[in-house]
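A protein chain is absent from this complex, but the other protein chains hold their places.
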Amino acid sequence: MFADFDFDVIIRSLPYLFYDGMTFTLTLTVLATIGGIVFGTLLALMRLSGIAPLALLAAGYVNLMRSVPLVLMIFWFYFLVPYIGQWMTGASRPIQVGAFVSSLVTFTLFEAAYFGEIMRAGIQSIPRGQVAAAQALGMTYPQTMGYIVLPQAFRNMVPVLLTQTIILFQDTSLVYVLSITDFLGAASKVAQRDGRLVEMYLFAAAVYFVISFAASQGVRWLQARTAIAR
Amino acid sequence: MNYNWNWAVFLQISPDGVHTYLATLILGTGWTLATALAAWCMALVFGSIVGVIRTTPHPWLVRLGNGYVELFRDIPLLVQMFLWYFVLPELLPADLGDWLKQLPNASFYTAVVALGFYTSARVAEQVRAGIMSLAGGQRMAALALGLTLPQAYGYVLLPLAYRIILPPLTSEFLNVIKNSAVALTIGLMELTARARAMQEFTFQVFEAFTAATVIYIVINIAVTFAMRRVERRVAVPGMIGTAPQAVSH
Partner (left out) sequence: MHLKLISALVATSLGAAPVLAQELTGTLKKIKETGAVSLGHRESSVPFSYYDDRQQVVGYAMDLCARIVDRVKSELKLDKLDTKLNPVTSATRIPLMANGTIDLECGSTTNNLERQKQVAFTITHFVTANRFVSKKSANLQTVDDLKGKTVVSTSGTTNIKQITEIGAQKGLNLNILAAKDHAEAFLMVETGRAAAFVMDDILLFSLVAASKSPKDYAISNDALSVEPYGIMLRRDDPSFKKVVDEAMIATYKSGAINPIYEKWFLKPIPPKGINLNVPVSDAFKKVIASPTDSGDPAVY
């Protein structure tokens, strides 16, 4: 079965796989996480704000993103982002964006819906007494949120946010459908060029597994360390 | 914006000469639902088994279950599909591999198997969480009454656990429907693949994808609605809310 397993093709393509592929994957993951958390927090605040139109808008956005497959969103944004850019900047022609920017926009906006729900749960888990105390001290809404509620909510939800980041890391493999060279894309290209499907796909699976497993163990350790006795 | 809108494109005949583009989208939806349902059944069966064995008092069974879940959760779904579709036939003896490759609906079966295993790991998590959330007293009382462990699970724990985890299971089912779209990479002509094909043949990008988006939203609403009614009917009185759920989408 593994008689002519060609390790050589893996070793030869390691630089390409990791310099080109993995850096794309990791960069996309990190940036989309940061963007997603920022935008997601905004969505959470909108939903909890009590202003009906804002809440409705945020809820509608979240439900839309959660109803549609990520693959479909990737296609949508790949063709749509230049038009959005044109509309937003009032330019005379669609804005040129590359594959990376388009993927970044897609993943940020898509994951923001999920990060938003996590942050919303986090904000709602802060005892009302905190908000009341802040208001008693004369803090405004932005101050309450910025100094009291959000830092605590964030700290509480770090393990869940990190788990969602691991899911994001795995989801970046879907940019394959646009022939973009992320880690899986790079492995596929080598596999197809050299006819070495078995080796490359098994290797790709192993790498994803090791990274995701290590990361989830890390989250578990973090959870154990920071568990607050309530 | 130099894009010429043409909503009438749905009524054009597609290149296969028989179906309109709208009909191809409906066909695609059929494949999406078929894949999702088949994979879901598989996931429920395997997931329940693994979820249960993770809560038994046998450490090696628990470790086996944990390993199963870690394996299928830490590899992206797309990579798993590739392994089943491209790698498995090459690793089997030549005749078996060739037979697999020549199956008329190879991508459907592969997608169901891949999606089934992937989702079963997540269902296992939910089932385990559901069983653990039941007060330990239930299990102990059942055992004290003289039920064997399998009987305790079958008559006491599982019926309660399933009703508790129905909400997270619903969202897992919705995930299965969405994840079926990943199968387009192995050639399954489900809804997203059909929308893409329509876009490629007619160049009407936005019309095609809007239709697919609308169909997914409708499916989502229909399933959520139906499941909410089921949940209300089977809710266990006195046990509010859900078991602590793993974050999922």
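Which chain is which? They are A and B, in the order written, and residues in each are numbered from 1.
Keep in mind that, in the parts below, a contact is a pair of C-beta atoms (placed from the backbone, for glycine too) under 8 Å apart; a residue touches a chain by one contact, two chains touch by 3 or more.
Because the structure is predicted, anything quoted here is derived from the model rather than measured.
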Next item on the list: For the chain that's not shown, point to the residue among A:Val97, A:Ile126 or A:Met139 touching it.
Entry: A:Val97
Checklist line | For chain A, the residues touching the chain missing from this view | finding: 16, 20, 78-79, 82-83, 86, 93-99, 177-179, 188-189, 192-193, 195, 197
Check: Residues of chain B in contact with the chain that isn't shown?
Finding: 2-3, 15-18, 86, 89-90, 98, 101-102, 104, 106, 185, 187, 193, 196-197, 199-201, 203, 205
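Just so we're on the same page, only the chains that are shown with their structure count from here on.
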Check: In whole angstrom, how far does the Cα centroid of chain A sit from the Cα centroid of chain B?
Finding: 21
Item checked: In the complex with chain A, residue positions of chain B that touch it -> 1, 3, 70-71, 73-80, 82-83, 86-87, 90-91, 174, 178-182, 184-185, 192, 195-196, 199, 205-206, 209, 212-213, 216-217, 220-221, 246-247, 249
Check: Which positions of chain A touch chain B when the two form their complex?
Finding: 1, 64, 66-72, 75-76, 79-80, 83, 86, 94, 114, 118, 160, 163-164, 167, 170-171, 173-174, 176-177, 184, 188, 197-198, 201-202, 204-205, 208-209, 212-213, 216
